[in-house]
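Here the complex is missing a single protein chain, while all its other protein chains stay put.
First chain written, first letter: the chains are A, B and C, and each begins at residue 1.
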Amino acid sequence: MNAWEKLYLPAVLKGMFITLSHLFKKKATIQYPEQKRSFPKVFRGLQVLNRDEEGRERCTACGLCAVACPAEAITMEAAERQPGEEHLYREEKYAAKYEINMLRCIFCGFCEEACPKDAIYLSETVTPANYSRAGFIYKKEDLLIPDPTKDPEGYQKALGHRAKKINN
Amino acid sequence: MYLLMIDWWFILEKFLLVGFVVTFSLLIAMYTTYAERKIAAFLQDRRGPNRAGPFGILQPLADGGKLFFKEEIIPLASSKFLFVLGPSLAMLTAMLTSAVIPWSTPLQIGGRDVPLQIADLNIGILYVFGVVSLGVYGIMIGGWASNNKFSLLAAVRGASQMISYELSMGLALIALLMLTGSLQMSVIVQNQIVHGWHVIYQPLGFLIFFICALAECNRTPFDLPEAENELNFGYHQEYSSMKLGLYLFAEYVNMFISGTVMATLFFGGYDIPFVNEASWGLSPNLLAFIGFVVLLAKAFFFLFVFIWIRWTIPRFRYDQLMNLGWKKLIPLALVNMVATAIVMLLRNR
Amino acid sequence: MNITQILFWFLSALTVFSALMVVVSKNPVYSVLWLIFTFFCISGHYIMLNAQFLFIVNIIVYAGAIMVLFLFVIMLMNLNQSSEPKKHRWLRMAGVVAGGCLLLVLVAALKNIDIKKQVAETNTGDIGLIGNLGKVLFNQYVVPFEISSILFLSAMVGTVVIGKKE
Partner (left out) sequence: MPINYYIFLSIALFVIGIVGVLTRRNAIIIFMCIELMLNAVNLMLVAFSKMHHLAKGATDATAGIDGQLFVFFIMVVAAAEVSVGLAIIVMMYRNIHSVDVNFLNRLKH
């Protein structure tokens, strides 16, 4: 270094003007609750249990998703469909209990790929916060998508554009 | 200057002035914390606090409220009195300096000239110096009373830093004093109104003074006493609640006051450059107000530069800090002093 | 009693009390702090005598530099009261008695001197102002002033030599 460089003053001034120039640049912040970053097409968010067009649950409790799950986050119990419940369940067998432990889930999407009935898929919701660990074990009620016959808007919203690709 | 004569109007007006200056500098310090965060954010392409009130204007109030309602912790093995004394001293010494700053030209109220300066001591600069040298105690007492080895180390570190930089600060000022021939702040400002700002004559002196002011206020790149991330948070490690708030606040008050001191000593105080505001024919009160605003504008500029430097230049290592203080700034200040003396001698011949 | 006298007595009482606390305090750090307070009181006396320059120099030099050094050394050595063993009780008594005797003798000797009627002027008089002091200092006393700078230099060198590790 020569004497001029050893003074450090020019370097300091240069640095100062670099930071000053940032004063006038566009801000990178996205103000989250009001503005949201758009997700890529392949984004994998929270799982959702799907229904068909008549509002019947698609899941038959075959257990393939639980087998495919590398994190062993999925538990389910099967039950047989009783007469008179045809408007609730699409197949003869259904999941009486279906839980996903969101603390274990790694959002890999294997469950979605394993499912032969298109019953489970990953939506665009990001996992929300919760006060207790128990709250992160999502029950079937938490996972089920709104009924399209009763709440078509909520159904479309929960579906997102990702699921449309699957349904068609 | 006879200090003990009693004139009740005089006392009343001084009380009002003191109250005004204190509340005003506290207010400014409050909003400097906001400015610090906002400018830091802007320099880093962020937005900064913008939730409390429009543009986050109420953020300092929210911060203050948070500090007030936090739990007060006094370490069991600390000396309680000194533990409380530390932050109070820091705040006190930060405020005391403002007593000799001439804020503007005198007001005229009811036929009386009311000078906008709390005390026009003829040892004005030395007074500033005395108070600055007392600023060490807030840090040292707080650090020692916490009974924590990290805060003690930080306190010792801070004290030696402040003492070292006081020296070059004083030497840089001596050259300035040779120009004015007086230590009185009002005379120094008057001299600049007549002859032009001192920064023209003393650019090197100003640079040294500025660097030392950074070090005295414990601002980056000299914020070793409180180096929070690599050196364990510094002398106020054990402090919580409003006592921590006082320490943090004292830093901002210090910044504001040192900004005004620099404006007064080197940038003409309340003087507007290139114009003769007395010839505008305005009323003296309006002129005083304009002068006050001008001084504030200069002080705010320095505040901005302080913050700007903080978010640009990384922290010094301790040996680098001492090297800069003792081996660079002091010889430079001495050279500056001698050069000024020689030039003055030659010009007088 | 006018305000000057009230201030004088108040300051004097504070000075003596804090000076006593310097000696009495167990903890060296408290001693240092009380000594600083004593210096402030003495500075207050200087203001009363209108010796403004000495007032500020007292604060800068004593309170701002010397006492910081003391505090520094004490904090670095981490001395607290347990590390200082007390002198024997009778030795301490002897010290106090000897000091008391000196006080008695001095007071008795100076009680009836003829300058007793003289008055030190408070609040007025310009000789304490910095300009006047400076003129005399750099005319009549310029040689002692320069010599004191040599003293400082030698003290600095001495300190560095003593403080250096072999």
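By definition in this document, a residue touches a chain if its C-beta (ideal position, glycine included) is under 8 Å from a C-beta of that chain, and two chains touch if they have at least 3 such contacts.
Just so it is clear, the model here is predicted, and its values are computed rather than measured.
Among the chains on display, the ones the left-out chain touches in the entire complex are C.
Listed by residue number, the positions of subunit C touching the unshown chain are 4-5, 8, 12, 15-16, 19-20, 22-23, 28, 31-32, 35, 38-39, 42, 45-46, 48-51, 53-54, 57-58, 61-62, 65-66, 69-70, 73-74, 76-77, 79, 83-87, 91-92, 94-96, 98-100, 102-103, 106-107, 110, 113, 115-122, 125-128, 132-133, 136-137, 141, 144, 148, 151-152, 154-156, 158-159, 162-163.
One rule holds in what follows: only the chains that are shown with their structure count from here on.
The distance from the centre of subunit A to the centre of subunit B, each centre being the mean of the chain's C-alpha atoms, comes to 53 Å.
The geometric centre of subunit A is 75 Å away from that of subunit C, both derived from CA atoms.
Interface of subunit B with subunit A (complex): residues 39, 42-47, 308-309, 311-313. Partner subunit B is touched in their complex by these residues of subunit C: 3-4, 7, 27, 29, 33, 36, 47-48, 50, 52-53, 55-57, 59-60, 63-65, 68, 71-72, 75-76, 78, 122-124, 129-131. Chain contact summary for the complex, subunit B toward subunit C: residues 1-6, 79, 82, 121-123, 126-127, 129-130, 133-134, 136-137, 140-141, 144, 152, 155-156, 159-160, 163, 166, 183.
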